[in-house]
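Only one protein chain is missing; all other protein chains are in place.
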Amino acid sequence: MKNETGMTLIVKTVTRLTTGLIMIYGIYIILHGHVSPGGGFAGGVIIALSLIHLVLAFGKDVLGRKFTIERGVFLMSLGALVYLVYSAAGFMGKRQIPEGAAGSGIFNTGLIPLGDISLGLLTGIGLFVIFMLLVSLADREEK
Amino acid sequence: MSLYFLCFILFCVGLYAVLRKRNIIKIIIGIGIIEYAVNLFIILLGYRLQGRAPILSGDQEVLNMVDPLPQAMVLTTIVVGLAVVVILTGLAIRIYEKYGTFDITKIRRLRG
Partner (left out) sequence: MTILPFFIIIPLAGAFLSALLGRRVKLFSDATAVLSCGALTLFSLNVVKLIGAHKFLAYNMGGWMPPLGLSLALDGLSSLILVAVNLVSLMAAVYAVSYMRIYTEKWKFFSLFLLMLAGMNGVVLSSDMFNLYVFLEVASISGYALVAFGTEPEDLEAAFKYAVMGSLASVFILLGIALLYGYTSTLNMADISVVLSSKPRGTLVGFVSVLFLAGFGLKAALVPFHAWLPDAHSSAPSPVSAVLSGVFIKTLGIYAMMRVFFNVLGISDKVLLILMVLGVLSMVAGALLAIIKNDIKRMFAYSSISQVGYIIFALGIGTPLALLGGLFHLFNHAMFKSLLFLDAGAIEYSTGKRSLEKLGGLSSKLKVTGFTSLIGSMSISGIPPLAGFWSKLIIIIAALQSGYFGFASIAVIVSIITLAYYTKFQTFAFYGKLDEAYSYIKEAALSMKVSMLALSLICIAGGLLLLPSMRPFLQSAADVLSNGSGYAGAFLGAVK
């Protein structure tokens, strides 16, 4: 086999072009979760898919030392904690649509997109961390 | 009515895979098939004759919508099924590391 990791040249070129577009599409679904179908879960899965697409095409070392698993776990639990605080604030009597804070555009219902964003962060990073853990587990056994 | 029967056949296919196959990965795939069959059954329960998508718009009336509650149930159930398959796959990889085989007839150190 060639000494390069990953797949062939055609796949690598197409991946460079499409990964960013897939991630932007996922972010679009998350941010418009309160007016159109989608929301946190579906958008998070699409973001995870774009990252997995990158790893599948280029080999598992493509993300280098900046996106380690510990940072992924940190971001994932941060997203879970923000979502928990957001829902707990709802039942403690504070509103999720602060008065007078309704903006325009996607914030026309107040703070509801915050829940979607944190859920998207949790799902996306979480699924990607699970994929990287399974890859690194499988890699260890080949030694 | 025949649609529910086909869901049941899919469930039995998955159950056959869990019960009779010897490879761990095939057992995990069988559990995945069982969960897809049950999710499909739940969504089909909500179908109304000549219904349309349950989205409330300003200019349309509320007649003839399919039931949206099973769709909300299935969203959660799909994620739960995903979590179960992930845990089973992680366990399968670790078992391969320790035992060296995927055959469940050879993974029998616990007895009694």
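Labels A and B are assigned to the chains in the order they are written; within every chain, residues are numbered from 1.
Keep this in mind: a contact is a pair of C-beta atoms (placed from the backbone, for glycine too) under 8 Å apart; a residue touches a chain by one contact, two chains touch by 3 or more.
All values derive from a computational prediction rather than experimental measurement.
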item	value
Chain A, residues in touch with the chain not shown (by the definition above)	70, 73-74, 76-78, 80-81, 84, 88, 90-91
Absent-chain interface as seen on chain B, which is shown	18, 24, 27, 31, 34-35, 38, 41-42, 45, 69-70, 73, 76-77, 80, 83-84, 87-88, 91-92, 94-95, 98-99, 107-110, 112
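Definition applied: only the chains that are shown with their structure count from here on.
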item	value
For the chain B and chain A complex, residues of the former touching the latter	55, 75, 79, 86, 89-90, 93-94, 96-97
Contacting residues of chain A [partner chain B, same complex]	37, 41, 130, 133-134, 137-138, 140-141
